[in-house]
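I have a structure here, written as C-alpha cells, and I will follow up with some questions on it.
A single protein chain has been omitted; all remaining protein chains appear in their positions.
Let's look at chain A:
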Amino acid sequence: MKYIISGILGAATLGMVATAASAGTLEDVKAKGFLQCGVSTGLAGFSAPNDKGDWQGLDADFCRAVAAAVFGDGTKVKFTPLSAKERFTALQSGEIDLLSRNTTWTINRDTALGLNFVGVTYFDGQGFMINAKKLPGVNSALQLSGAAVCVQTGTTTELNLADYFKANKMEYNPVVFEKLEEVNAAYDAGRCDVYTTDQSGLYGIRLTLGAPDDHVVLPEIISKEPLGPAVRQGDDKWYHIVKWTYFALLTAEELGITQANVEEMKASGNPEVKRVLGTEADTKIGTDLGLGNDWVVNIVKSVGNYGEVFERNVGQGSPLKIARGINALWTKGGLQYAPPIR
C-alpha cells in the first residue's frame, strides 16, 4: 500500500509543490536550512546507518559534501531512505533535493524520467553471489542455468539479468522483492540459489549474511553500472552545484588537498591550488556557482577528498576492502577525471 500512497502523494505533490520548486532548488534549500538527500534503505559502504543512527557511506558523504558547499556545514543534511522503486518519484515530486543512492546512470533515466545525472561517483558492474558450501563445483555464472535468482525490483539489475540469461540461452527463475532487506533475508534463508546486484553491493551484503565465508562472488561482471547522484531537470544552477561538488572532490585528491592539510594548503603558492581553494585575488569561481568562494575548502573540511571518502567507506579503511581499480584517478590509470576548475 505504501508505494501506492507514495505514488499518489508524488502525483499530488507534482501538482502542488511546483510553484515552490520553480523558485530554484538552491534558494529552496537555503530557505529550509538543510539539504534533503535521498539514500538507500541500507547498503553497507554506500549509505547505511551506523549503530548511532548516523548515515555512513560514499553516497551519504556525497550528500554531506553538497551540504558543505551550500552551507559551509556538512551536517546540514536530512536523509530520506528510499527503496529502488520509490527513488525517482521522490526526486521528481520534490520530496528530496538530491538523489544519492547507488543509482545507475542510463539514457532512459536521463531523458524520459526528467532527471539529470551529475557524474559517476562509483564505476560498478553487476555480479553474482552463490553459497559455495551448498553449491560446490559452480565457479562461473554460465553454470547457473535453472537456478532461482534473488533480485531487487525496479533496478537495472533486473533488466541485465533477463538479458544475460537470454543471451546465453539459459533458464532461470526470478525471485523478486521490493526492499533490499527482503532480498537479503530470502537469499540467506535459501529461497534462491543466486544473489545478483552490483558487485560492490554483493561484497557489502556478504558481510551481513549469517555465514559470510560460505558465500563467494562469481568472477563474471555482466554489465556496466555507473553509479552517481541525480537531480531534477530544469534547474541548471542546482545541477552545476552538485556536478562541480563531485569534480571538486576529484580535483582535491588530484592536487593532494586532504581533510587534514586543507587549512595549510590555503597558504600554498601553487596557483592551481589557490584557484581551487578560492584564495586567488578577485576570484569569482565560487560566486559564479552561486556559492561562497571557500566552497571547496568547506567540502574537503567536512568529508575529505574523493580518495579519502572512498577509502573510508568502501576501501581499505572499511570492512569491504574494495580496491580502487577503475575508480582510481585518471592519473593512476583509473576512470575518475574532473574538468579543470578555472
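Some observations on this one:
Basically, a residue touches a chain if its C-beta (ideal position, glycine included) is under 8 Å from a C-beta of that chain, and two chains touch if they have at least 3 such contacts; residues count from 1.
As a working rule, contacts and distances are computed from a predicted model.
The chain that is not shown carries the UniProt protein name "Amino acid ABC transporter permease", picked from "Response regulator", "Amino acid ABC transporter permease", "Carbon monoxide dehydrogenase small chain" or "Outer membrane protein beta-barrel domain-containing protein". Here one chain is not drawn; of A:G154, A:P226 or A:G334, the residue touching it is A:G154.
For the options A:K32, A:R191 or A:K284, the residue in contact with the chain missing from this view is A:R191.
Taking the complete complex into account, residues 1, 3-4, 7-8, 10-12, 14-16, 18, 22, 84-85, 88-89, 92, 108-109, 111-114, 134-135, 138, 143-144, 146-148, 153-155, 158-159, 161-163, 166, 172-178, 182, 186, 189-191, 193, 232-234 of chain A touch the chain not shown.
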